[in-house]
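Missing here: one protein chain of the complex. Every other protein chain is in place.
Every chain is named by a letter (A and B) in the order it is written, and numbering of its residues begins at 1.
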Amino acid sequence: MKKLLAVALGILTAIGGFLDIGDLVTNAVVGSRFGLSLAWVVVVGVVGICVFAHMSGKVAAVSGRATFEIIRERLGPRAAGANLVASLAVTVLTLVAEVGGIALALQLASSVDHRLWVPVAALAVWLVLWRVKFEVMENVTGLLGLALVGFAVAVFLLGPDWGALLDQALTPQVPAAEGQATYWYYAIALFGAAMTPYEVFFFSSGGVEERWSVKDLATSRLNVLVGFPLGGLLSISIAACAAIVLLPGGVQVDALSQLLLPVAQAGGKLLVALIIVGIVAATFGAALETALSTGYTLAQYLGWSWGKFRRPVQAARFHVAMIVALVVAVGVLMTNVDPVAVTEYSVVFSAVALPLTYLPVLVVANDPEYMGEHVNGRAMNLLGTVYLVILVVASVAAIPLMIVTRAGA
Amino acid sequence: MIASDLLDVPVLDADGTHVGFVVDLRLVLDGPPDGPLARPRLHGLVVSPRSRSSFLGFERSAVRAPWPVAHLVRRRHRGTFLVHWSDVASVPTPGEAADPRQEAAVVLARGMTRYDARL
Partner (left out) sequence: MRRRRPERWSGPLAPEPRPAGRVLDARLHLLDRQVLDDDEVPVCTLDDLELEPVDDGATPGPHAGTRPAGAATVVVTALLSGPVLRTRIFGGRPPSSRWQSVAWRHVRDLGTAVRLGVRGDDLDLTWPERWTRDHVVGRLPGGRHDPEGRS
């Protein structure tokens, strides 16, 4: 149990990145339209986020500096400011979706209109940010989020044709009904979701919250190696469930409830209940992760006092920033937008934020002033550089593909 | 004067030839004691011939990794040199509304020496 709690930060970070409400739906959409032919992208994304989360965790443990502090220090006020605006856009859009997602879940449970639940959901998120100890927060949401393992269980219970599934995954082909551009648009969206910048902001700041030092390097590595592959596995499981049940029937996924169809078919009510617990925990966890990341990035760029380990009065502007973000989320949701559709536009902002986040992380992980003897080895630098190139290519391609495919329609 | 009055400003030699941009200020902590540390004395200006951007600092340090990034930055800043503050003849006057058509510039003294800027 103690081992499991030690990796709660990694699990929560990965859940917020791979299994937030937007990604849950995107994974099901991808499975129902492309089968497992995009599973390779998730694998590529998992390796990428592992590489950079490992570096950012290492920098935080050795030097005590969180990721947005080093972004500001290396890129200067202008480029770091551009990154701040783009990252905040991604983070707040995701926060809007998560608060909306919690409200939708409460509507399912109570049949009271979800707009009435929105302020309640936001208030619940705020109370956790305001009162609860960081470790308690990550342990509870991380462990309950593990209920999403139910999707992996469902894949086994469905008893699929494993040969056909493996074939889809290992020799990916664009399905006849879909265009090349749409395929690559979804590839970039999945890759961007796996490598969302708020994951490293949250992970490195979480390391500082937990007061990591050089002797916690092993903990940091374990968090990375358990959390992100698990997130990726669950994300592929969701796509697989949809590929097995929804793809043959030609069912178009457009709502969260359709995620539950394959699960109900596989494991009945019990498994559905487990998955719902997991979805609520994951959505709540992602809301906490994005709200905190909003505070972390602003505070670290502007030099404010921050951290949940401090009393709110000792990190006053940090707490006000998170309150403002939640108020904005409630305001946006009151206009009746579809919370899940909102996250589609984060691809645009990710295109700016991704290279500007991971370049300074890679550079500082090589700087002996910060890292001493713990500077990157050659293999890590080779991987980091390859991923930097992939990130730039994906960023350049993202916006044209979005326009051509009308956001994957 | 503040640091950003000098940073990114074009640099001319005594004949008015453009020789680059101020990318950094070299400070040495050997001024009069002021609190726990000595006051940093402005020792010189780091001038890069081509580029104002200087955020990664590879051209001045011994760090060579990650190789492609280090290599690109070094190429961009080839020829970076240090001029001692005593070789600086004039700096833009802070706050003075300069002719908008004429960019403020740092002018170096005749016979100035280009030093190796590596740290």
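Here is the rule we go by: contacts are C-beta pairs under 8 Å (C-beta built on N, C-alpha and C of every residue); 3 or more make two chains touch, one makes a residue touch a chain.
None of the values given here were measured: they were computed from a predicted structure.
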- request: Using the contact definition given at the top, list the shown chains touched by the missing chain.
  value: A, B
Statement: chain A residues touching the chain left out here are 63-65, 69, 72-73, 76-78, 80-81, 130-134, 299-306, 308-314, 316-317, 319-320, 369-370
Message: Please output the residues of chain B touching the missing chain, sorted low to high.
response: 1-5, 7, 10, 12, 16-20, 23-32, 34-43, 46, 49-50, 54-55, 57, 60, 79, 81-82, 84-91, 94-95, 102-103, 105, 109, 113-119
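Just so it is clear, only the chains that are shown with their structure count from here on.
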Query: In the complex formed with chain A, which residues of chain B make contact?
result: 55-56, 63, 65-69
Field: Residues of chain A defined as touching chain B within the complex
entry: 74-76, 79, 359, 362-363, 366-368, 375-376, 378, 381, 384-385, 388
